[in-house]
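Input: a single structure, listed below in structure tokens.
One chain of protein is taken out of this complex; the other chains stay put.
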Amino acid sequence: MAGSGHAPLREDLDVLLSVRDLEVEFPVGKGAVVHAVSSISFDVAEGETLGIVGESGCGKSTVAKSIIRLNDIKGGTVDYQGHDLARLKGEELRRLRPDLQMIFQDPISSLNPRRKIRQVISEGLAVWGAERGSWSQSRIEELMLSVGIDPKFGDRRAHQFSGGQCQRIGIARALALDPKVLICDEPVSALDVSVQAQVLNLLEDMKKRYGLTLLFISHDLSVVKNVSDRIIVMYLGKACEIGNANELYEHPRHPYTRALLAAVPEPAPTVDVSEGDISGELPSPINPPVGCRFNTRCSHATEVCFTEEPAMQRVGDSDHYFACHHPVAVSINA
Amino acid sequence: MAGAHVAQAQLSVRDLTVRFPTGRGTVQAVNGVTFDLARGASLGIVGESGSGKSVTAKTLMNLLPRTAEVSGDVIFEGEDVRQLAEQGREHFWGVKMTMVFQDPMTSLNPVKKCGEQIAETLRYHLKRAKKTALAEAEDLLAQVGIPEPGKRVDQYPHELSGGLRQRVVIAMALACEPSLLIADEPTTAVDVTVQKHLLDLLDTLRRDRGMSMILITHDLGVARGRCDEIAVMYAGRLVERAAPQTLFGDSRHPYTDALLRSIPRIDQPSHTRLEPIPGRPPELINPPEQCAYAPRCRFAQADCLESIPQISGVAGMHEFACFHPANTDRGREALAANLALGRTAAGLEITGSGGSS
Partner (left out) sequence: MSDADANDGTSAVEPVTIDDGMVDDGMVDHAVGKKLGVGFWIAVGWLGVLVATVLFAPYLPFNDPDKLAAGPARTGPSLDNWVGTAALGRDGLARAGSGARGALGGGVRAERAAGPARTGPSLDNWFGTDALGRDVFARTVYGARVSLVVGFIAIAFGMVVGGSLGLVAGYFRGRVDQVISFVFFTLLSFPGLILALLITSTFDRTLRTVSLTLGVLAVAPVGRLARAATLVFAEREFVQAARVIGAKHFRIMTRELLPVVLIPMAALALLGMGVAIVAEGGLAFLQLSVEDISWGVIINDGRGIRDLQENPHVALMPIGVMFLTILALNFAGDRVREYFDVRETAF
């Protein structure tokens, strides 16, 4: 069984989206494949915000795009209200699409440069017609108002707006279909710092207002913590640690989580700054290390880390799971 | 450290103004920027895109396009930098003053081996012989913490990771032992763990070599831990300048104050409501004669819309450009008055929650 295991899957909750052993590979020619995501399992409860954090190449965006089926999935299941999104195809998949919407990283590139923003926002309603709410001028205007874009600018095109405004337009487009799940892939990393908070607050407001479940992907640990109820830390296609946002940042167990928290410019007070000095380079995802994937850079690594993949284990009976043979500050009551 | 006096300043910038004429009007990219940098000190210039921080750096490096209209003085170690450009002194930039860019590939030639590229710098500026230059290049790669430097000299930039590439660029910048290094968002394109390594490296190199550094970044956190002094820029102007502890603990300019409040902090519990700055940075084409931040400012009063506040305060200690500074009585009065009205003089609607009190 690959490292993560099913420990972090919850049964007692109103789970909306359940991902089991998700595996995604990309061919890179000559028969080689990039193991972008390897056997990751997690679930998202209704109304929850799940953050996925990690450095570039960890597979966090691939997880998001796989759930929303912009990538093909090699293995595992993605259960959404009794449908396995990993297996759905064609019209069946298309019918479910409105339920899961996405906010993209590059706000300007995510809007068609040739179309008026009113058309962009109403595209979903134009595609689905009466099936997903009525297409009306007032509905579009209401959406524009709720994301803070004055409807009188509806006839302008994307290049006439700033990055922050474009991101609001992207949010309005996603909300037009009345989705259940909103996947946000680095939604603020292309924005100026003084505008990031506006968009983060807007997402929080929209979540409350429309009863959304959020999947929030970011490389920024502070941003992820701010919006998330629960956080997954990913490294090289695997989950290292999953848990309640506050608990995870206060008592990080996995050496990689600790390294991340220590490496940010203003490190979390719970870790020692020196832990941020992880050595070496990220191994190739074509040939990931055997055993624990972090073993090439981990200062705690012993023999077992190179032979045996650590399984996800729970910290006491709290909502906190990690996959490490030598967790920091061991106090497992399992 | 911080309180550098003008007399011993290594770099002294006076009233630097940069304008770019465009089809739609003149872009006022940098407006009257004045600062000093002591030998061996590090200054962080923090601002958003369009704040003028990168244009300032490019002016120092003589990298502006010819259309730019520059005025003001830049004196470096007693020499007028802007005149050097006219005299064609190409062995100044890259030797005494060098720069590291955000994207290492802008500085690296993709079809040349890393070692050769560093050696070329040495041969061009310092007239080293080919063999010595290559040996020195390997040595430099070792100094910037690149493992197996002997192997890396023969590799092409695309064979290296982003972090290593940036190290090669730093090695290249250090080749001629500069006395000032300007780093323009050197870690924006890399991951946090790599960022930490690079910033640690720059710190060590600076201390070991007694080099001064200007670190340009949009990330207040990066500047905080790495600089003796931080200058905040907004809309082409320097709006506040102080040592990090002062700036973060007792900020005066409402922009700095609001920026610090709007950024999520890692030690805050999740779902802490952020206090965003309303609106967005202003256009730099034909801006009105008023405080550029006034339209977004919770403290804005009538006088903020009538003239542009000049930067003042104790030189080298804490300077700021504001009529109603935050965390002062004047600021508190202004805010209280605005809260009572429900709106600022610039017409921004504000409520009791958030903001400085």
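Letters A and B mark the chains in the order given here, with residues in each chain numbered from 1 onward.
By definition in this document, contacts are C-beta pairs under 8 Å (C-beta built on N, C-alpha and C of every residue); 3 or more make two chains touch, one makes a residue touch a chain.
Small disclaimer: the values here were computed from a predicted structure and weren't measured.
Trainee: Among B:R24, B:R66 or B:K131, single out the residue that touches the unshown chain.
Mentor: Selected residue, touching the omitted chain: B:R24.
Trainee: Out of A:F42, A:F161, A:F216 or A:Y249, point to the residue that touches the absent chain in the complete complex.
Mentor: Residue touching the chain left out of view: A:F161.
Trainee: Of the residues listed, B:P149, B:G221, B:P276 or B:G316, which one is in contact with the missing chain?
Mentor: If we include the chain that is not displayed, B:P276 is the one touching it.
Trainee: For the chain not shown, which residue from A:G59, A:G76 or A:G124 touches it across the whole complex?
Mentor: A:G124
Trainee: For chain A, which residues reach the chain that was dropped from this view?
Mentor: 68, 70, 94-95, 97-98, 100-102, 104-106, 108-115, 123-124, 127-128, 142, 145-150, 153, 156, 158-162, 165, 168, 170, 173, 177-178, 198, 201-202, 205, 209-211
Rule of thumb we're sticking to: only the chains that are shown with their structure count from here on.
Trainee: Using mean CA coordinates as chain centres, what's the gap between chain A and chain B in Å?
Mentor: Whole-Å distance between the two chain centres: 32.
Trainee: Which of the residues in chain B end up touching chain A in this complex?
Mentor: 48-49, 161, 163-164, 191-193, 195-197, 199-200, 218-222, 224-225, 258-259, 262-278, 280-281, 296
Trainee: Quick one: which bits of chain A touch chain B in the complex? Just the residue numbers, please.
Mentor: The touching residues are 55-56, 162, 164-165, 192-198, 200-201, 204, 219, 221-223, 225-229, 245-246, 249, 259-269, 276-278, 281-282.
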